[in-house]
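The structure is given below, and queries will be raised subsequently.
For this depiction, one protein chain was excluded, whereas all remaining protein chains were kept in their positions.
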Amino acid sequence: MTSGVRHLVSIDDLSLAEIQALFEHAKRFSEDLRAWAHLCPGLISASLFYEPSTRTRLSFESAMQRLGGGVLTAAEMNSSSASKGESLADTVRVVGGSYADLIVLRHASEGAARLAAQYSPVPVINAGDGSHEHPTQTLCDLYNLWIERGRIDGIHVVLSGDLRYSRTIHSFVYALARFGANIVCVPLPGFELPAYVMQRLREEFGVEPTRADVSRLGELARECDAMYLTPQKPHQLSLFTDGKGLTLERVDALYMTRPQTERYTADELQRTRVVRLGKQELAAESLREAVVMHPLPRRDEISGDIDSDPRSIYFKQAARGVPIRMAILGVLLGRLDLGAPSSRIASSSYGVSRGGNPCANPSCISRTESRHVTPAYRLANRAPVRAYCWFCSQEIAHRLVGCSTTGIFHERDSSAARKIRPDHLVFLRDEAEALAQGFIPASRPTLTS
Amino acid sequence: MTSGVRHLVSIDDLSLAEIQALFEHAKRFSEDLRAWAHLCPGLISASLFYEPSTRTRLSFESAMQRLGGGVLTAAEMNSSSASKGESLADTVRVVGGSYADLIVLRHASEGAARLAAQYSPVPVINAGDGSHEHPTQTLCDLYNLWIERGRIDGIHVVLSGDLRYSRTIHSFVYALARFGANIVCVPLPGFELPAYVMQRLREEFGVEPTRADVSRLGELARECDAMYLTPQKPHQLSLFTDGKGLTLERVDALYMTRPQTERYTADELQRTRVVRLGKQELAAESLREAVVMHPLPRRDEISGDIDSDPRSIYFKQAARGVPIRMAILGVLLGRLDLGAPSSRIASSSYGVSRGGNPCANPSCISRTESRHVTPAYRLANRAPVRAYCWFCSQEIAHRLVGCSTTGIFHERDSSAARKIRPDHLVFLRDEAEALAQGFIPASRPTLTS
Partner (left out) sequence: MTSGVRHLVSIDDLSLAEIQALFEHAKRFSEDLRAWAHLCPGLISASLFYEPSTRTRLSFESAMQRLGGGVLTAAEMNSSSASKGESLADTVRVVGGSYADLIVLRHASEGAARLAAQYSPVPVINAGDGSHEHPTQTLCDLYNLWIERGRIDGIHVVLSGDLRYSRTIHSFVYALARFGANIVCVPLPGFELPAYVMQRLREEFGVEPTRADVSRLGELARECDAMYLTPQKPHQLSLFTDGKGLTLERVDALYMTRPQTERYTADELQRTRVVRLGKQELAAESLREAVVMHPLPRRDEISGDIDSDPRSIYFKQAARGVPIRMAILGVLLGRLDLGAPSSRIASSSYGVSRGGNPCANPSCISRTESRHVTPAYRLANRAPVRAYCWFCSQEIAHRLVGCSTTGIFHERDSSAARKIRPDHLVFLRDEAEALAQGFIPASRPTLTS
């Protein structure tokens, strides 16, 4: 494992102050994208794409070239015979050994970029790892809000459509909460934010959900069970609420999403109703000053007849992906300084000290990649003991915990459990697994009676 | 739609004076291809190839790099999941938004580059749209004639082989006619120039076909029903003709074509006879000073044993594709000045004001792309009313025309038809369609009797 190299695996790898500094750099770049070729001449980035994503790849390759750097392209790593059978850890060690000065990685397995960063001698940028994170997309979205609204803290952002399956939306929601934006969820019925997203919002960002009255959104919100998420204390909002819940007065941004139909069950496919944002929907009073955003590609959820509306910024939004990626590349390659404290919010990770891989996510890189992977986790809570897989961020399902030093196991919500040192923790589904791994139960007085 | 941006969708987008100026630039470049990297540093072209064409792509990418610019490559847009479901209009708006300063587009649908140019914020170059146009190939061929013969006007060019299915040949024929070259068609039996090509030659360029006696071409012309096409008045040729038609004395260039077997019917595949140009064929008296051209790749129509003959210029011809593309890129990117009047020969286009898409070509982009396409046409003739699809240039099949203002329909060759304003014209196949669309017939006095 290499140290001293800075990666961008998750947006949590950057502090708020650093993100702010990135935005300032990006804004400066965007004044004339063609004026910065002196920043990275002689440097090379490699696009290692294990699944195709032409748009993301071109955006990074444009950014690198606009900085004067060179680009190596491996657009179809999965179909390459050269990559067959080679571990991801080996590939990044070779490519980062002298071929490239930075790796842009796209992979179908969650946590792949985290694994790559462990082994790569050069910075790794996560350009999408399964349905986990896509931090440059999230940074691009935040940057757009910042440019359009001048700030993110305190603004009102409406999220519309499929909020359940979209990676983009989940990462965006966490980031909005971190920045102190107010979020109004207007999901398609049945496609609400998942419970685990809500839980993380509560635990990490102190977000409290309130019912929202979104009648002023008109057609767009018909049939929706809207929800208002605010990182501020709910009582601060009392002025704006009435019996029906918080009433939405004025929206700063409306973020439309594409139905992730490729992940739907047959039942969900039937149930899905297309929300189509057109001239009529955009005429709602509360949207008068809202910018309309979309991560693109769109299908039918935004009508072409509002493309020329000045509030429709989705093409500008995509265009801004280049300056923001220029800033990220410049920073990771050591050619730009953020000049800001880099305190990360991500907690430390711990290797799993005994037993198999506790992560149950079948598309986690810790499961799909058999070599050079050491299962690891980060601690979310101590009472009860809750942990996330270090790679894919999914919660580890377990009822018991063992201590690798004492050899004793406990209920995860017991007082004994919370006293185990993190690097001695072993996650155990049930008693059968605990006993199979050689753990013994804690002596319980009541058992002797 | 964007304005003020110059595209190269069709060779008709350039005036003869501009093409001449392009040639001068290309000639200057070809003196040392490696001496022009100061022209486009900081600029990026994107190769968006919806069908593979390695040769064309490499030629453009070489030209851009020789100008000092950068290149983004999407060689297989069709198989990219990122592009799935995204409209062409959206893709070019994103890629042209900040990723690239120019788009080189290859697409299987006719008219795709025209559509892309409507939406792209940056110049679009048509690198082949179905079997429609490939203007840089045509410019390269013309440039070769100009370099080898010093002029194009008045020279004699023999076209041999499959003249029916080759896009390259049709575009080349129009361009030769426009430049005033004399064309001798020596087709394989059954693979003559199509009637619609002949009609356009007559209508737009005043070309009159004459029977030609090509006995002096020897083996090459055996069994051929040769034809002489001249943009000059036929009587000017009287000195050279006898009872058997115009006798071909001396050929300036012999343009060989590849049989487009992939488009043949089973019957045509059986009928096709390979014309193979070898030492014996090249010995024909009239070919003594002819240069031999071929758009490549060749199969068996040119024997390898004439590769070293100084008249065989097909490899030089391909090599000259780089300087001519450098000139085109330089002009469209605003780094080269043509200094010539840009009067285009293409007429204006009109949107279709009522009814469905009148274009019946199933591979026209107006049919294959469902979103962000507004059917349009350009007028070829007013008596009778004849029009071409604005995208694919195929003639619109209709017997009647309606006026969207009066709501009345007429026979297309009626005097009333020719008085309808172009932007009010509606193309109607027959009375049934006219009535279905709510048009009423013109009152005809005789009907009352």
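Labels for the chains are A and B, by order of writing; each one numbers its residues from 1.
We take it that contacts are C-beta pairs under 8 Å (C-beta built on N, C-alpha and C of every residue); 3 or more make two chains touch, one makes a residue touch a chain.
Predicted model only: the values in this text are computed from it and were never measured.
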item: Residue of B:Ser10, B:Ser59, B:Gln260 or B:Ser286 in touch with the missing chain, whole complex considered; value: B:Ser59
item: Of B:Ala17, B:Ala318 or B:Ala416, the residue in touch with the unshown chain; value: B:Ala318
item: Among A:Glu86, A:Glu203 or A:Asp309, the residue in touch with the chain that has been omitted; value: A:Glu86
item: Touching residues on chain A - with respect to the absent chain; value: 41-44, 46, 70, 72-75, 77, 79-86, 89-91, 93-95, 97-101, 371-372
item: Where the unshown chain meets chain B, residue by residue; value: 33-35, 37, 51-56, 58-59, 61-62, 65-66, 73, 75, 296-299, 304, 315-316, 318-323
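As a convention for this text, only the chains that are shown with their structure count from here on.
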item: Cα-centroid distance, chain A relative to chain B, in whole angstrom; value: 48
